[in-house]
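I have placed the structure first, in the form of structure tokens, so that the comments after it can refer back to it.
All protein chains but one are shown at their positions in the complex.
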């Protein structure tokens, strides 16, 4: 059993959790049980547990859009892990704003593209695992949750395993749009609960320009907010996380347009 | 950046959150990140995030039925906000039992009909927003979550913006049933996870009477609890929040009767 340095509860870091486990089965509750058993003072925040099963890129996008809004030093515990039990590494990463814990499969690429890694370790020190002989199918419970709890409690990264080169971490870049003088060809990158279609085209690429979007031969005019068009009408705008999105005022653009992840869109700039 | 008065963690108020954001996208997690960043000692309780998209009246009903069970001074942070980015006001309200934060679109009408507002402000002081220039589509993150966190941390309501008349708040009354000597005509007001059909007819309207309910020409006898009828049988009773509801012992009344929100029911009293 690992020794935790004495800490004041008020110094404990928060843990934010993202998984593809859903909430039906108790898997997420069990991870929180493991964390609470190690340190009951850790604030635990659910980012989401509804990443589509094994869709690493969706998790990468969600983490990238969320991490800035959390407290400094937050430990992000992310488990979307189709390779669990295989030879893929388990890692903990210190980056400029905090810590990242999960499988080494690219989950953190979006965060690290914006706030670079400072140090990374492979989680080889079994003293900080829940038990030395772990399940081959639930490292979230047996490795990642306890590691996150120890980091949030003040254990140093280096204690958790052997240091690995930062450039050896698996990188999974977000697909880039194709940009010319008059148009930007991008894709649907994410579809949210409201049916808003979020593209991989960034605010900075169209700043101060007149623009519209074309998808399936339909041209949609840009605006600033949903209510710039009448209820039920389509609009394209810059969403809250800086991406071009397609929405319907008071409605569901996904149901209307029947687009899916990866479908192509074209922004026309003037 | 706003200054927070020094507070003992034990004096911090709780925040209860209700939205129509669902749990798929990280939007709720981001709001909790924003709150935790301002004050990590605030207890955060999810009321629900599964209000049907943009259905203000469902949120009003849910808040009205829930607020009494929370600690005194709880800050209710409610974001069902089809008018986000438009001219609708953002408000914080002090009422006889605590605080309410959200868009001024009637969300709090049900609470305020029972426990009246004491003071209200329009959230015009950008010092207490997350950033001075906010997104036009996610005020939950940029305005409402930080305001709730500051209120829970002891900031006075008046600091948050200009005081507005209480009677200027948007009011969205629950539809009233039509009551005569022998019958009460009401509507289905809410359908819950179990398929229980909850009407807008109150306990007090049928107290100490014999009564039954008629819907789609089917007459259903009243009882005290589900098991007053055999498994699979329909019953009408007073639900846990004081409303007449229709249920099936061990089953789903909604699947059987195929009613929807707003459908008419008639209570016959003798």
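To keep things simple, chains are lettered A and B as they appear, and every chain counts its residues starting from 1.
As a convention for this text, a residue touches a chain if its C-beta (ideal position, glycine included) is under 8 Å from a C-beta of that chain, and two chains touch if they have at least 3 such contacts.
These numbers come from a predicted model, not from an experiment.
Enquirer: For the full complex, which residue in B:30, B:47 or B:184 touches the chain that was left out?
Expert: In the full complex, the listed residue that touches the missing chain is B:47.
Enquirer: Which listed residue (A:22, A:116, A:175 or A:232) would be found touching the missing chain in the intact complex?
Expert: A:22
Enquirer: Could you tell which one of A:84, A:148 or A:184 touches the chain left off the display?
Expert: A:84
Enquirer: Residue by residue, what part of subunit A touches the chain that was omitted?
Expert: Per the touch rule, subunit A residues meeting the hidden chain are 9, 21-30, 32-34, 36-37, 40, 53-54, 82-86, 135-138, 141-142.
Enquirer: For subunit B, which residues touch the unseen chain?
Expert: Subunit B touches the chain not shown through residues 10, 14, 16, 18, 23, 43, 45-50, 62, 65-66, 69-72, 74, 190, 192-194, 224-228, 237, 239-240, 249-250, 252.
One rule holds for everything that comes next: only the chains that are shown with their structure count from here on.
Enquirer: Using mean C-alpha positions as chain centres, tell me how far subunit A is from subunit B in Å, no decimals.
Expert: Chain centres of subunit A and subunit B, defined by C-alpha means, are spaced 30 Å apart.
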